[in-house]
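One structure is given here, and the rest of the page talks about it.
One protein chain is absent from this view; the other protein chains keep their places.
As written, the chain order gives the labels A and B, with residue 1 at the start of each chain.
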Amino acid sequence: MERRSKITPILLLAPAILIFVFIFVAPFIYLIFQSFWHYETSYVSKQVFTLENYIKLFSDPYYWRIYWRTFRLSVISTLITMILAYPISRMISRMPPGKKGLVTTLIALPMIGGGMIQAMGWMTMMMPYGAINGILLSLGIIKEKMTFLGTETGILIGLVQSFIPLMSLPLIASLGAIDPTLEDASKSLGASPLRTFFEIILPLSIPGAVSGMVLTFMANLTMYVTPSILGQGKIQVFGSFVYQQAISVGNWPFSSAFSLFFLLIMGVTAFLSSWITKSIQKSIYKGNEA
Amino acid sequence: MKKFSMFLLLFVLLCVASTVIASPAEAADCNWDEATCEILDGADFGGRTMVVGVWGGTIEEIYRKYIIPEIEAHNGKVEMLLGGTSDRVAKVYAERENPTMDIAYTNMFESAKGIKEGVFEVPSADAVPAYADLYDVAKIDAYGMSFAALGIAYKPEAFEGEPDWPDLWKPEYKGKIAMSTFPGSDSEGFLTIAGYLAGGDDTTPDLAFPKLAELKPIPLFFANLDELFMMMDKGDVVAAAVFDSYTRTYIEQGANVKFSYPKTPGAIVTMDTLCIVNNAPNRDMAIAWAQMSLSPIVQEAFAREIYFGPTNSKLVLDEEAASKVIYGEEQANSLIRMSTYMTDHRDEIVERFNREIAED
Partner (left out) sequence: MKEKILRISFLVICWAIILYILLPIIVLIVNSFNKSKFFEFPPTGFSLQWFEKFLVNKEYQASLLVSVKIAAVSAFSGILIGTPAAYAIKRYNFKGSNLLQTFFLSPLMLPSVVWALGLIQYMNVVRIGNASILGTFFGLISAHTVIILPYVIRMVMTSLSYMDKDLESASLSLGANPIKTFFGITFPLISPGVLVGAVFGFMVSFTDVVVTSFIGGSKYITFPVRMYSEIRSEGLDPLAVAVSAIIIIILVIVSFICEKTIQWSRYI
């Protein structure tokens, strides 16, 4: 196969690369330019060079609070997602093939149904007189109705639910790849289930867990439909703020600057987290060897 | 068998022929006013689909009932794009090089700005004859469509008598005053009221925001009135600043809610406007639509069925119908009118609202 001409892969890749460059990359470059333009009035900007958008961004802690809230919510949501995804992935990974496929499809449904449908379902439940309050009140768990819409709790409930599939799918794969005889061996040697989990299963599932966490974290950072519907404008995160600035206010230059700087932070975070996970993995393998 | 199919064919042909013959006859039988009939007479929209950006709910229903059948009778189709003004306006600006919308309904501030920026057509009686019949106040920078007044929708059991604006700031109602989502005409109007009560007007956000913030916590930011009136019914909310027309629809349907036109400093008048998008792909249809919208028939339906004040001076309402809407130029002018300040400073206002009101 190595003898095939060099031109073939280029021809095969050309359409994909072309559409990516023209439709995916070019708009980002456009944004870079635009972030240095002057905002005249809603939806109207002037193409003169100015740093005012970045000055506005750096001089006002409000925007930093939005970045920070987005990161904080994403971290919390990713952690909860991890905790909930682990047991079900473990259960599914040990199912016989046919059943495994069906249950995997079942938990992948939120991903397939899309954010809009999930958010609508949650919205009906979270309304002041909706199902959640109705059930909690009638069971006597709470005395007074709680507020979910427009709170961080409400957004988190929605986010975790819609991102469990993202976390679960790679986890199921890596948990399924663990040789069951390893566990049996550990058990027959008298190790408690807990010890077996921490010493055998957890370390071996780390690659899947890491890729799931990275996917989930990134998806959380860029969340948009869920917070804008469940947050009701009270909780601004990165995605909903960009939408508001771009569509309701029409300040395109500033929304560009605000977005680009966020991308920069995301890039740095991704780099750091991959570096950290690599060193953790190394130290675990070293620990196991010792 | 062959004979039968021949008959069938003949029958089908006859049907087709009769509809073809019948349609011009229908067009001649025109129920609209003279100018509108002139535009509609013999019009054939060639099966094209026009796009109209408008609010959903009662307004949409009126258009479905009165205008769309007429467009369809002239071989045209209508697609209504429902949503808020800002979504619509953003779209019009974004696709200004290549518009796909024909009509966009906005408010008097956005239409003035859009005309200045060249995304909307300058209104004229040459294009839409009904423009000549509008009150002067409805001619300024727009095809004025309807008037509505911002007042107080309230839970009758919670107030003795009709509440005035300052009553909403009384300590016993703290945490029970709802607000509509921002940005939007109702919430911008309410912000203006806060400005007046703090000794300023709609151009003094420094006074208005702290005053409005006194109402926090806000129990509900509502997107529709169903939500608001349900919360009011359950007692979580006692009052909110809402437009009279929408509220009256609920009152007439028997909802347990009342409406007051406040005195201090007064109710705020707003005018919804119809804008023909510049270089609209179906301009002929847009003009027919605009002419029908402003005609006395639709204006009367607006007043009688969904309680919006008419802008067409040719329309005469009886006393009962008139009492339920903002009727006539005089009454419209007697109410508080906002300036373009909020629209011009939208970025600052939205941000201050985010920070000072929306966040708990």
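Observations on the model:
The definition used in the following text is that a residue touches a chain if its C-beta (ideal position, glycine included) is under 8 Å from a C-beta of that chain, and two chains touch if they have at least 3 such contacts.
All of these numbers come straight from a predicted model, not from anything done at the bench.
Put simply, the missing chain touches A, B once the whole complex is considered. For the chain missing from the display, the contacting residue among B:D87, B:E162, B:E300 or B:E329 is B:D87, taking the whole complex into account. Not every partner is drawn; the one left out touches subunit B at residues 51, 53, 55-57, 79-84, 87, 91, 94-98, 100-101, 181, 222-224, 226-227, 230. Residues 1-2, 4, 6, 8-9, 12-13, 15-17, 19-20, 22-24, 26-31, 34, 84, 87-88, 91, 100-125, 127, 129-131, 133-135, 158, 161, 164-165, 169, 193, 215, 218, 221-222, 224-225, 228-229, 238-239, 242-243, 246-247, 252, 255-256, 259-260, 262-263, 266, 270 of subunit A touch the missing chain (whole complex, contact as defined above).
Just so it is clear, only the chains that are shown with their structure count from here on.
The mean-CA centres of subunit A and subunit B are about 39 angstrom from one another, to the nearest whole unit. On the subunit A side of its complex with subunit B, the touching residues are 39, 41-44, 62, 127-129, 150, 232-234, 236, 244-251, 254.
The touching residues of subunit B, when paired with subunit A in their complex, are 86-87, 89-90, 93-94, 113, 117, 181-183, 220-221, 227, 230-231, 234, 236, 343-344, 346-347, 350-351, 354-355, 358-360.
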